[in-house]
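All protein chains but one are shown in place.
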Amino acid sequence: MKRGLWRDAFRELAADRAAMTGVAVLAVLLLAAFAGPALLDYREDEIDWSSIAVAPFAADGHWLGTDRLGRDLLVRTLFGLRVSLAIALAATLVSLVIGVAWGATAGYLRGRTDALMMRFVDVLYALPQVFFVIILTVVFGRGPLTLLVAIGAFGWLTMARIVRGQALSLREREFVEAAIVGGSRTPRIVLRHIIPNLLGPVIVYATLLVPQVILVESFLSFLGIGIQEPLASLGNLIADGAAEMETAPWMLAVPAGCLVLLVFAFNFLGDGLRDALDPRDR
Amino acid sequence: MNLLELRGVSVRYRQPGARELAAVDGVDVAIAEDEMLGLVGESGCGKTTLGRAILRLVPLAAGQVLWRGRRIDALAARDFRPLRRELQCVFQDPHACLDPRMTIAESVAEPLRALARGTTAAARNERALLRLEEVGLAGDLAGRYPHQLSGGQLQRAVIARALIVDPRFVVCDEPVSALDVSVQGQIVSLLERIRMERRLASLFISHNLAVVARLCERVMVMYRGRIVETGTRREIVQVPLHPYTRELLDAVPGIDAGARDRLLLRAAQARPAAVVAAPEVGCSFAARCPHVLPRCRAERPPLRAMASGRSVACHRADEWPAGLPTAAVT
Partner (left out) sequence: MALLEIRALTVDFAATPPVRAVDGVDLSVAERESVAIVGESGSGKSQLLLACTGLLAANGRATGSVRFDGAELLGPGDRAAGVRGRGIGFVFQDASGSLTPHRRIGDQLAEVACAVRGLATDAARAEARRLLDCVQLADADRRLRQYPHELSGGMRQRVALALAARPRLLFADEPTTALDVTVQAEILALLARVCREFGMALLLVTHDLGVVAALADRIAVMSTGRLVETAAAADFLNGPRHPYSAGLLAAVPTLAGVR
């Protein structure tokens, strides 16, 4: 039964050139990140002693050059992209589930429950995230999983606030009252009326959250408390590149360019989705 | 025994930084089996709130609601739910009261899902199509979404949803005021037909006395949270006793060639009405009333029964037993 609206939304999205460019770029990046390294001649931690810190196209097989340990930059960037994307997508999914459930419940129930739930969010907001991540890494050790937990623990806060605001205004809409008069119970109203109607802004926010998480991950890795060598992520690649900026600018340019491309693609997709998902616009 | 009875019902809204506002203030209503009772008043007079109070969409501050003689206002939510099979509602804005992400058929069938447990999806859908047919909506519209339908079509769907559980009583909250005049007529006729066929009891809320008078044998006039006059439609229209009822009657637009001259004449006589907060004492209509006496400002007129069985809340009602004449000089 839901096919009609989604099909319309897809048709609208398909007509949006900027959004489709974003989708195409994302598809290429995803494919490259997950299939690319296997097709190339080098592994991400393989050291080529004959070509250390060579510029792009200067040495055989190293299309985008190598870093100062002689590791192929293209492979490492694709590998870093894979790690960053995986963490970002997983953290966004976690935020999505917790944030939507938390926010929709608080916004629908209103009153004291709402106040309690949102004060909890405020308290978490007030914690300094970097400090929290450092504690986590001390307790659980550094690694992708710790990073995921750390980012996920904060990512849902904004989502919950957005969703609560939407739910509060949806709560006042007449179709919710109509559902109450129709005898529907609270869980059903939240699931069938509130959540589907706030999915539009939520999906948009999610597409904007993915690049945000990638930036946070990059930032933490840049500081040295995120993904650790020899594992690559866009963040620690940029950190390494930044150190060699004056002598070997490509070491910064390649992962940074990749990050910029990724963030732009997600933002374009998010904008297109926002326009496409509103059934009243048509 | 009355089907539905309200005794001294009050609803108050808390306003930020101000005293509580009594949207409905001690209202008594009795509706018999298969009676359609009209409730008229301007926006903000509390008529919509009264309807919402019956449906438990707002809490009562005081008073009782009785369904077939049994108190239902104090029931727990769980015990009230079965009553929703009998008490339904047609809302004012058909564009707002259907979920934009549900098809018409899904929306219409939804109350069945909650109130007639154990029915299969196919059975629910079949019943929804049946009701849509009853209100004159073609079956191919059932799979559409609200934004694809016109206001009149949507309001038919809303009526179908109210009827799907075969209720005994329906609150019709301004069901035609959001629609084009030509469509209004169709929806009013539809409501009239359904009421006849189903012998349905109803509270019909509107700001337009002409619409109410067409549908309802008995009419109540509400002003600032209180009932100021009740009577048969003939009494209300031809022998209005309360000055506010007179004002409502004069406001119904005429569509003859002389309407404009009457309007201009009235405009020349009228003074701009000052808006004042409802007074703590005295008649709440006193500030607007052309027949006001000092007593009206000091003492609140109670709703009292007149000889003919109707009631009116005006100190001077006995002075014009033949009804108030229209303000406009013709």
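Letters are used for the chains, namely A and B, taken in the order the chains are written, and counting of residues starts over at 1 for each.
As a convention for this text, a residue touches a chain if its C-beta (ideal position, glycine included) is under 8 Å from a C-beta of that chain, and two chains touch if they have at least 3 such contacts.
The structure displayed is predicted, hence computed values, not measured ones.
S.K.: Could you tell me which displayed chains border the chain that was left out of the figure?
M.R.: Every shown chain touched by the left-out chain: B.
S.K.: Would you indicate which residue among B:198, B:214 or B:291 is in contact with the undisplayed chain?
M.R.: B:214
S.K.: Which listed residue, B:123, B:259, B:281 or B:298, touches the chain dropped from view?
M.R.: Of the listed residues, the one touching the omitted chain is B:259.
S.K.: With respect to the chain omitted from the figure, which of B:136, B:185, B:279 or B:323 is a touching residue?
M.R.: Hidden-chain contact among the options goes to B:185.
S.K.: By the contact definition given up top, give the residues of chain B that touch the hidden chain.
M.R.: 42-43, 150-151, 180-185, 188, 207-211, 213-214, 233-234, 237-238, 247-257, 259-260, 263-264, 266-268, 270, 272-275
To be clear about the criterion, only the chains that are shown with their structure count from here on.
S.K.: Counting only Cα atoms for the centres, state how far chain A is from chain B in Å.
M.R.: One centre to the other, that is 51 Å.
S.K.: Along chain A, where are the residues that touch chain B in the complex?
M.R.: Answer in residue numbers: 1-2, 4-5, 173-175, 177-185, 188, 192-193, 196-197, 279-280, 282.
S.K.: Which residues of chain B touch chain A once you look at their complex with the stated criterion?
M.R.: So the residues of chain B in touch with chain A come to 52, 55, 57, 81, 84-85, 87-89, 91-93, 96-103, 106-107, 110-111, 113-115, 143-145, 147, 158, 161, 165.
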